[in-house]
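With one protein chain removed, the remaining protein chains of the complex are shown where they sit.
The letters A, B and C name the chains in turn, as written, and every chain counts its residues from 1.
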């Protein structure tokens, strides 16, 4: 069975292949690209109060910008994980397992 | 049907609830946390040549560090998208649709 | 005697005052802004080879972009240090003192 992230990774590989962009997609370059996209997301929030940040999706303009930047982050995260052979869902769950030991729940 | 990302988002919500951490999880704070984790990933590659970066998973120590940082990025990306009500797979595919028009394939 | 960074910090304080922007300039917001500007600098280099990155100033367009982003980074770094009462030159030298012990020179 192919998961939704694997399907996305396949589409991204095909997209890069069709444009001869695979040569640019070293893990190092993709890590920088991921960092750039995350900063574009953070930029939306930089001058907002915590309350304004919680209501960011109420403005259509901000909501579209947030969706666009989250899409870019998801794209580069999927691409770098795919190239490195890392299963994001498996590793995220393994990390939460470790965090459950490291940070016991509030009694 | 619940997708694998939705299942992860549920687990993360429960994890935050059980520790009374929801108050910290404003979109603004999560965007900063995401940025911090992406930089910890980039740090692994900062002094590597492109060739060394391509072989990063051959060292067990580096491979473990990469998996750990990718897990943290996936966790915060899933968490912020969940809080903002954004479907990462849908938005990523919509963005690739737009990119296919913006960047035509090499003939 | 006033140093060149103190003079810049004074100008930035006056600039923020005149626009009623001081309320936005919490250390937290300025740290995010600094991070956003550094990513705009990194974006210029993201797909370049090490050799291309070394020659980035040979293109007038790239050189102007680099100067513009370095200016923004210097502005936000000076501003956050000024608000926090930190002397950048003194702290940088103290850090190099510590690094000289931590990383002995190659024999």
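Keep this in mind: a contact is a pair of C-beta atoms (placed from the backbone, for glycine too) under 8 Å apart; a residue touches a chain by one contact, two chains touch by 3 or more.
It should be emphasised that the depicted structure is a prediction, and the values quoted were computed from it without experimental measurement.
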**Request:** Could you list which residues of chain B touch the chain missing from the display?
**Result:** 24, 29, 32-33, 35-36, 38-40, 42-43, 45-47
**Item:** Residues belonging to chain C that touch the chain removed from view
**Value:** 3-5, 8, 11-12, 15, 18-20, 26-29, 31-32, 34-35, 38-39, 41-42, 44-45, 48, 50, 53-54, 56-57, 66-68, 70-75, 77-78, 80-81, 84-86, 88-89, 91-96, 99-100, 103, 105-106
**Fill in**
Residue positions on chain A contacting the omitted chain are 32, 35, 49-50
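The rule is short, and it goes like this: only the chains that are shown with their structure count from here on.
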**Message:** Taking the mean of the CA coordinates per chain, how far is chain B from chain C in Å?
**Reply:** 27
**Message:** Show the residues in chain B shared as contacts by 2 or more other chains, in ascending order.
**Reply:** 32, 35, 50
